[in-house]
Each structure stands twice: as structure tokens, then as C-alpha cells.
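Notes for the one structure printed next.
Removed from the display is one protein chain of the complex; every other protein chain stays in position.
The block that comes next holds chain A.
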Amino acid sequence: MLKQSDIILTPEGATEDAAVLALEGITKTFPGVKALSEVSLRLVPGKVTALIGENGAGKSTVVKILTGIYQPDGGTILVNGKSTTFPVPQAAADHGVTAIHQETVLFDELSVAENIFLGHAPRGKFGLIDLKAMNRKAQDILAGIGANIDPEHKLKDLGIANKHLVAIARALSIDARVVIMDEPTAALSHKEIEELYELVESLKAQGKAILFISHKFDEIFRIADNYTVFRDGQLIGDGAIADVTEADLVKMMVGRDVSQIFPARTPNPGETVLKVAGYSHPTEFEDIGFTLRKGEILGFYGLVGAGRSEFMQSLFGITRPSAGTVEIDGKTVQIKSPADAVENGIVYVPEDRGRQGAILDLPIFQNVTLPSLGRISGRGFLKLAEEFKLAREYTERLDLRAASLDTHVGNLSGGNQQKVVIAKWLATQPKVIILDEPTKGVDIGSKAAVHEFMAELAAQGLAVIMVSSEIPEIMGMSDRVIVMREGRIIVELADRDLQPETLVRHAAGI
């Protein structure tokens, strides 16, 4: 797989210009996962470079390296061709690199001008902040980007679109040479998006290099000059946007042989075990309805923020829905808390393992038995021998690697932590198991083990719901796939011969 990175940098057309900021051979490893493997990226003044990739392809890691939040394990950062490092975020800012994030860090209680100039406000007498000068300069910058905002207003009084403009103004105030925009249109209306495009055009005209991260192909083709595609932490391709089609990009994003790494299954669905209808929440999701049968693996695909996890957590009793019904084995049930969900046989393996899935400072056996204590204790009194027996039974089925059952879960690798969480729920003998990004942050070896085990569970008659943003996983494991976008079910794809391109199109709404 590593060889793919050799294809890179056969410069043609687009890469002739001198890059103001470039990455070369950047590698970044987290415990158990290689987030980036010798990737390169070139940002050219006056050009918009689109960074494209699936969730987990390594885009955010690159942004964090460019802004000095992460340090690469290998490779070089070049500013105007000179090798440098960004040991702290301030170092990146000093080199004129600024990022506008999905949720940009701004301060609600400060004024617009204070937000723009926080950390580099104009100084007057005795080194005190020169409020007048600051407000005037803020006014100039805001006017320059066509934003009609009073610099003395508190930030919390502004709408999302205007907050975005403030973030952009802040980027301009430090005389940025490189502007990173991470999904800048995610929260904007159609009109606001048009205004943002104009702004990007004017930044280009000023000679700024722009890194534009987006899932939406229409806007990539609208404003980007160059593209760079990542997949699984590797550079797959780059070049001028004029030379490629949408289909080419999608293929680069998802194209790989998915059939081999996943266990072969012969789906044999039994009777319906779960039926959800009209399930809604005031802000997160609307009118979710589907059925799930025994022995089935139902995949939920969508972009981050499509409302999949929010819906699953509501089904598990964490948040209350505003409407909707849930039937288990044909009987309507009321789920008001996770405890109710577990009693009714619905269990949930969350994406956030460290905070929600496991209790890291407790031993493995106590984690596994926690929801089952009522069943294996005697009138509320613990039975230690029974606990170890139950914990051993389920952790060994999952082939857990641990020094002992008394080891704290926090000392295990991500994959083994996930096995503890799954063991915990299997020990309750559930009817429906919901797995939310089950292999996120899990090393390749454990990934295969988790997939293997999912297939086995389904074969034994358990109904499985799998939320995943990884197309190979969705395609390799699911019997049916539901695609969600903006809190709604867009389509249900029943065939096993569904195409990656189809999934991406439905999820992104193109």
C-alpha cells in the first residue's frame, strides 16, 4: 500500500508556481494507527487547493500539522521553499498560516473587534490596548470583505454566517498568507455560501494561498484551482481541477478493493426484531423509520453531522425524541434512559470509547459485568467468582489481549478497549446491538477481528446496526444500507452490489 505514495509529484501545469507553504513526506502516527503516511501538499499563492478525502483519510491531521497543533513524526514543512517547524500554534501563525475551522474558536462574551485582534491588538500609551484604533481597523477589515458588522457588538449577538465572517476577518488581521478553510459552508445558507465564494475570490486576488476542505463536489469545482486527494492517510493524487471530472475524484476517494478484507457472509434474516417509525428530534433528526430483522447487519452511512449518532443515542435513551415509536418483537416499548434500553435488549457501542464506552480507570472485569450485575449477583450482593467467570467467557470469545482481567481498561490498546465494550454488551444477551464507528481508531489487525466477530454475531441471530463513515466497511459488512443526510433518511439501498459512488452521491446530496 505504501507504494502509492510514489506516484506523487510528477509536476505538471498546476505545480509550476512556487508554493508558499508545502508539506513533503509528512508522516504522523498515533498509538495503533498511522494517520498520515508520507503525504505531500503544496499551497500556491492566489490559488485555491481543495483537500478531498473520506472521513478518517487524514485531512484534519494535516490541518493540525499545518497550524502547529500536531508535530509530524517525519517529513518537512517548507515555507517559501525553506524547511521549518511549527513547534507551537503561534509559530504557524507567525508564518502567516491561519485556519477557519468548522467550529472556529471565538469568544462569545468579547466584542467583534476584540475577537478579531485577540493576541495582537494595537497598543497605545503604557502598552494598553488602543480601543479606538482597534475598532477602526476592525471596521476597515470587515468593510474589505463586505461584512456589515458593528465591531463593538458582542460576538454572541451575531448569527452563524456573521461569526464566520469575523473568523475570516481575524485571519486577515494577522496578515495571513495561507488561509485554511475547513468545511466553511457546512452551516451556511445558500445566499451566504454565494457570499463566501465571492470572498474566496477576493482572497485569491490578494494573493493568499487557500486550502479548502469540503465534501461538496459542486463547490470544489466552483472555486478550487487544484486538488489533492487523501485516502487512509496516503496521498492518492493531486493536480489541476480542470484536468479531472467528479467521477475521477470520487474514484480516487473511495476506489479500492473492498471484497477481500471482509468476512464472507450468507445473510439469513429471521423475523423482525426492531421497528422504528416517525422518530424525530427538534434539531438533530426527523422522521426516521426502518425495520431490522434477526441476523441482519444494517449499515447507516452519511457524512459527519448527518444525525446518525444523534439518532442512535436517542434510540438508546440518552436523549428524548420529540415523536416516534419503537417496537421490539412487535411490542411498543418506552425507552427513557439507557437502563430502559438495556432492559429491552438494545445496546449501544459508542464512537467515543474513552468517555462513553468504557470506564478506563476500572478493571476489565468490572467494565464487562457492569450492566449485568443485576443478573449475576445475589440480591444485590456482588459475587466475585461469577463476575470473573462472565468476564472471562465474553472477553475470550472476542480474543481479548490483556495481561489479566484485573488490568485497567485504560491500559489497553484501542482495539482491545473496543473488545471490552462489545464484551460488556454481549454479556447482557441483547437483541439489537448498535455499533457506532466500531473500528474508528482501531488498528488493522483488531479491525479484522471486530468485523469477523460482527459477522459471527449476525450468524447467531443478533440484529446488528452499524454506523460507519468508512465506505469499504459499509459495503463489506452491511446487508442493507440506509444513507442519512441532514437528519433525514435519504435512501435505503438493499442490494449488495451497491456502488461507492452511489453512497457518496446520496450522502453529499449531489
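Heads up, the rule we're going with is that contacts are C-beta pairs under 8 Å (C-beta built on N, C-alpha and C of every residue); 3 or more make two chains touch, one makes a residue touch a chain; residues count from 1.
Just so we're on the same page, contacts and distances are computed from a predicted model.
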{"item": "Undepicted complex member, UniProt protein name, chosen from \"Anti-sigma factor antagonist\", \"Pyruvate dehydrogenase E1 component beta subunit\", \"ATP synthase subunit b\" or \"Autoinducer 2 import system permease protein LsrD\"", "value": "\"Autoinducer 2 import system permease protein LsrD\""}
{"item": "From A:145, A:341, A:390 or A:422, residue that would touch the chain that is not displayed", "value": "A:341"}
{"item": "Hidden partner chain, touching residue among A:373, A:459 or A:491", "value": "A:373"}
{"item": "Residues belonging to chain A that touch the chain removed from view", "value": "316, 318, 337-339, 341-343, 348, 350, 355-362, 365-367, 370-371, 373-374, 377, 380-382, 388, 392, 395-397, 399-400, 402-407, 424, 428, 449, 452"}
